[in-house]
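A single protein chain has been omitted from the complex, and every remaining protein chain is retained in its original position.
Presenting chain A:
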Amino acid sequence: MTEFTPLASTIGGMMIGLSAVLLMLWEGRIAGISGIASRILPPYPDGMPTSRLGFVIGLIAAPLAYILFSGNTVEQTVSSSLPLMVTAGLLVGFGSVWGNGCTSGHGVCGLSRLSKRSFVATAIFMAAAIVTVFITRHIIGA
């Protein structure tokens, strides 16, 4: 069980949306994490991805900054086995780049822009994830 947190989740979501809006204002780019993260890996046809590297470092530093300033802890429960997490990582990495976006690029930014492609992509990854959890928790795990 995890606690339902409508207020904290809405506020956190608004911060994510604000970050995406400000990245658009600053550089005119979509805040898609799969695109940003995949482009910090070589090769670099467009030169060194300095700004994308900055974004990724910020993402990684975020919980440390949060813990330091709020004094709170960050809950973290990773229950799946190691081989399952490696498999999941490969699928998430490959699929998000193959489909040109993940929860941020297609989900947040694409839906906000009313992009038809992003509505299709979001519906598919949501459905695939819900079916996967249903199978692992209620069919295999039951």
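Convention: contacts are C-beta pairs under 8 Å (C-beta built on N, C-alpha and C of every residue); 3 or more make two chains touch, one makes a residue touch a chain; residues count from 1.
Basically, contacts and distances are computed from a predicted model.
Among the names given as "Protein-export membrane protein SecF", "TusE/DsrC/DsvC family sulfur relay protein", "YeeE/YedE family protein" or "Phosphate transport system permease protein PstA", UniProt records the absent chain under the name "YeeE/YedE family protein". Interface residues of chain A facing the missing partner chain: 1-6, 8-31, 33-34, 37-38, 41, 50-66, 74-82, 84-100, 102-104, 106-113, 115-117, 120-122, 124-134, 136-138.
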